[in-house]
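Omission of a single protein chain aside, the complex is shown with its protein chains in their original locations.
Then we have subunit A:
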Amino acid sequence: MATVDTLRFATAGSVDDGKSTLVGRLLHDSKSVLADQLEAVRRASRGEGPDLALLTDGLRAEREQGITIDVAYRYFATPRRRFILADTPGHVQYTRNMVTGASTAELTVVLVDARNGVVEQTRRHAAIAALLRVPHVVLAVNKMDLVGYQEGVFEEIAEEFAKYAIELGVPEVTAVPVSALAGDNVVEPSARMDWYGGPTVLEHLETVPVAAGPADAPARFPVQYVIRHGERRYYAGQVASGVLRVGDRVTVHPSGETSEIAGIDVLGTPAGAAHASQSVSLRLTDQRDIARGDLITAGVDAPTLTQDVRAAVCHLADRPLATGDRVLLRHGTRTVRAVVRDLGGADRLAVNDLGRIVLRTAEPLPLDDYAVSRRTGAFLLIDPADGATLTAGMVALTAPV
């Protein structure tokens, strides 16, 4: 198994759940805010202390036009771990934004207001985390100061959310009672909720196990580029999942040709194996006609070669997607033409809609279920006219339509 010392996580919350304050608190209390940034926030704050929500304030274009430019990325580190936070705005385009942030996240923090409990948007956040297969979910029950720090309020919300999330297939939920404004249980343990014995939000972020991919995942290597050097061909790419070793028998898709790995080169250093998320180049024992867009696999779990793609989708573009639309489908390093055959009975999908799709592609694609691989089970639909990204897809090979 490949481990990493960086946690990529995303945040989600409804308007006024205090998400900006929570993120600001994480950055501030972990001492990730530098003096000039804090000074800018102090200048802009109306109240006495710095308004931590302003730390994640958007662009002038957003304020002036009342739009949100989806995900902002923040970086901070503690002595135990480094963090990349995909901070998604809670309103208007929140589904599209959260799907984008969740696609690379190992953990999602879902915020609820302790006074309101689990609301419709909370359920939607849980559904998106489940759909995108985010391995860990943290429920931050915020504004505990406004409900008198009562254990009963927290317990009820935590229980309701966990039950709902587990039903959806979220593998792990941790609930934490917090007050982002007062600082309870965000970075420092709260003195006002001694009934809570669990970790603070930051402690949990620091200790939750992260892996670059499941240990038993099938070996997948999308070919990005062929490096030619003299007579030799090096197939360059990033291991999408599993492990490839020198001597492994491999199959090239979609041609079906087979060969053997003669050598692995990790950016100039020879290696015996290549692990998930490593950028490497492979040499094979046989001369094969391999190009960008091909998928090299090893092991017994072969991908399914098909022209009929069934998937769960989130529609991302303002223009709708309709049955019969001709699109481009981007899977790994390959782009093929495709037509929308079915939208789970619906005529069309509008922006932020979650739905089901059946596509027919011009050429066969080697697909894995998204449940098996978040890399080789994912695809994008692109508008052939202007290149806009339309839809995010998560392959579900055996799903009913």
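FYI, a contact is a pair of C-beta atoms (placed from the backbone, for glycine too) under 8 Å apart; a residue touches a chain by one contact, two chains touch by 3 or more; residues count from 1.
To be clear about the criterion, contacts and distances are computed from a predicted model.
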Next item on the list: Write down which listed name, "ABC transporter ATP-binding protein", "Sulfate adenylyltransferase subunit 2", "Hydantoinase B/oxoprolinase family protein" or "Aspartyl/glutamyl-tRNA(Asn/Gln) amidotransferase subunit C", is the UniProt protein name of the chain that is not shown.
Entry: "Sulfate adenylyltransferase subunit 2"
Item checked: Of A:Val186, A:Ala219 or A:Ala378, the residue in touch with the unshown chain -> A:Ala378
Notebook entry, point to check: Of the residues in subunit A, which ones touch the absent chain?
Noted result: 1-6, 34-37, 40, 57-62, 67, 69-75, 77, 82, 84, 96-97, 99-100, 103-104, 212, 215-216, 224-225, 227-229, 234, 236-238, 243, 265, 267-268, 273, 275, 277-279, 292, 316, 330, 333, 374-375, 378-380, 382, 386-389, 392
